[in-house]
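What follows is a structure written as structure tokens; I'll ask about it next.
All protein chains of the complex are present and in place, except for one that has been dropped.
Let's look at chain A:
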């Protein structure tokens, strides 16, 4: 048998097998949905590209296959938490699915807000979809496992906060020559803070000299929104070697240097001052920018480089209805201080923020079984490639090999390769059950630092003291 014939027969066999598998899947969803006719599932999530895909694509597909109606409420980050927590705390059972950001999962688990999905599926084998397998997930799913190793949320987005830069500017011979003349160095994505700063200062000056709306860096530096605090503690401080917000959970949750913490350490102070300088040479809207506006600023072509959440990378790089820099986006690892990469490689530190979230099932849900079906639907391997192309998030190991994802990877300058190969160098938020409480206690001081009312050094001292006081009040620090 010739190679061509063998290939043809194999392809035919594969397509028959795949078709048969899909038919079996459809049969399962239709049968499983029969007992839930008339049920309407309600979910609440943040209005992000991955969540919009659930609302616009996956929910209607699920409805069609099962007959179970799904209403997904996409709202702002603050409102999403407000609604979900109030619902679960009061036990009203309005929502059958809630978005669980990686950083809040420890608080939810501590309060027993979530259904153990692994256990629920073991106890209800009839509801177990043949196409759903926990083993398909990347290790990011581990963030949503309890102490028992069971899954409490279905990962639906996972991305890293990356260093984006404008390839058109970085490869422009005129720009390269001017940069070389000014700094004596070749223009390339920065690997150190000194280089990043030099590039940022150069482009801000370049924009001014050439009367362009161009600045050297983005800055997520809102003076009244926690986004600025997040950028500092999760994306900047770690690159200076300050991890876990500068709190040592193994040392009675110490935050001050005096007690063994690092929130007001010299490294933390250096990180903050460096970042404040970047803020000063960033576009003027930066003082009102959260993560969304940072992406918009970069997409508008107003910054030469910046730290941008990966969930926005796809539309910035490929959607010319929203972005002016399509085809001109490169990705790189964030700039680092000496020793940080070694610490990340050894597992003792990390170089940036691995963000993401899952869809969880509140114990207060009134439609638990139907919701379990929906969670499995969005956790199937088969729906992942389309989702990954629409919004750059990968939660399944096999998704990396999909042809569409590979094409997008090329368009994104190797973002998916970076996520796959170097994602391990990034980390999610520390496992603190007091995440929002501590943030809100220290954030007002941080905002005062941003406005210049308090000096950075004194501000960090105050933040560290306030953090310890808050943790004492909450009972975590003895």
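To be clear about the criterion, a contact is a pair of C-beta atoms (placed from the backbone, for glycine too) under 8 Å apart; a residue touches a chain by one contact, two chains touch by 3 or more; residues count from 1.
Please note the rule applied: contacts and distances are computed from a predicted model.
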Expected UniProt protein name for the omitted chain (select from "Carbohydrate ABC transporter membrane protein 1, CUT1 family", "Ger(X)C family spore germination protein", "Heme lyase NrfEFG subunit NrfE" or "Putative spermidine/putrescine transport system permease protein") would be "Carbohydrate ABC transporter membrane protein 1, CUT1 family"
Among A:225, A:269 or A:396, which residue is in contact with the omitted chain in the full complex? A:225
One chain isn't shown here. Among A:175, A:425 or A:450, which residue touches it? A:450
Return the single residue from A:25, A:73, A:285 or A:311 that touches the missing chain. A:285
Taking the full complex into account, what residues of chain A touch the chain not shown? 78, 81-82, 85-86, 89, 107, 110-111, 213, 222-226, 283-288, 293, 302, 433-434, 436-437, 439-441, 444, 447-448, 450-451, 453, 473-476
